[in-house]
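Shown here: the complex without one of its protein chains, the others still in place.
Here is subunit A:
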Amino acid sequence: MFFSTALKKYNLQTNGPNAVFLILVMLSFCFAIAMLFMLLASIFYDGFLRLSWQFLTQFPSRNPQMAGILSSWVGSLYLMILTGIIAVPLGVGAAIYFEKYAKKNWFNHLMEINIGTLAGVPSIIYGLLGLALFVRIMSLDRSLIAGAFTLALLILPIIIISSREAIRNVPSFMQDGALALGATRSQVIKTIIIPLSFPGILTGVILSLSRAIGETAPLIAIGALTYIAFLPESILSPFTALPIQIFNWISRPQILFHHNAAAGIIVLISITLLLNMSAIFLRDRFDRKNSK
């Protein structure tokens, strides 16, 4: 009934392969939405009652009822700030280089493919790079800064790709105009390209940081600790992060720890959704302004 009215509304054939296709599409969407709903429902059902002010302000504990996520969310926050400080200048700089300076030759084509490929390298491999390079060779140990370097390398390709797109969308007549008035390349970059592509770059940065905050595997590979009952004092302090704490709680057998994990997940999902939605909102506004 629902299908046939829906089909009529869109003025489509209600028989033959077309109908089969549409029914399959409906089923696919129902499957995806049902799974998403089940996922959110089970996590809220398990974790909602554990959420409290105390949960956010307590250190982890052997007693599941007393345990909280203070050290892990603070660790995640520091980690994000450091990661952003390292990755954003490098990523935006690289994007400017490829869009405005690089000549079209085989080497730069290779670099382009290289960045695309790096974006697809599994995150755990970045973790092993971080383990060998930052933890061992540079002997930063299992510190905040080692974690931040690792995550920065991980999100760098994403920042480069999205920043390049934002820079490419800056209208060329403005740049040509500035150059015609005698501005140098660096002045054009400073006064025209960066301000105009800023919202687009910011969107990419927010999305990549929201990816970094949920990354668990690379931090496990560099050996981030799971039990930390103090706040990091410097960038060389050992640290834990929200997803690490959640993983630790999931892998314990007691069901009360699972509820803690679910509560931690609610906090983690809230942060990533908030970041993602602000990025999507920013992009839509930016798109509308540009198309005017």
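The criterion applied here is as follows: contacts are C-beta pairs under 8 Å (C-beta built on N, C-alpha and C of every residue); 3 or more make two chains touch, one makes a residue touch a chain; residues count from 1.
Simple rule for what comes next: contacts and distances are computed from a predicted model.
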Options "Na+/H+ antiporter subunit D", "Phosphate transport system permease protein", "Pyruvate dehydrogenase E1 component alpha subunit" or "ABC transporter related protein": UniProt name of the undisplayed chain: "Phosphate transport system permease protein"
Residue touching the undisplayed chain, where the options are A:77, A:128, A:235 or A:256: A:128
For subunit A, the residues touching the chain missing from this view: 10, 12-13, 16-18, 21-22, 24-25, 28-29, 31-33, 35-36, 38-39, 42-43, 46, 89-94, 96-98, 100-102, 111, 113-118, 120-129, 131-133, 136, 153, 156-157, 160, 184-186, 207, 210-211, 213-217, 220-221, 223, 243, 246-247, 250-251, 258, 261-262, 265, 268-269, 272-273, 275-277, 280
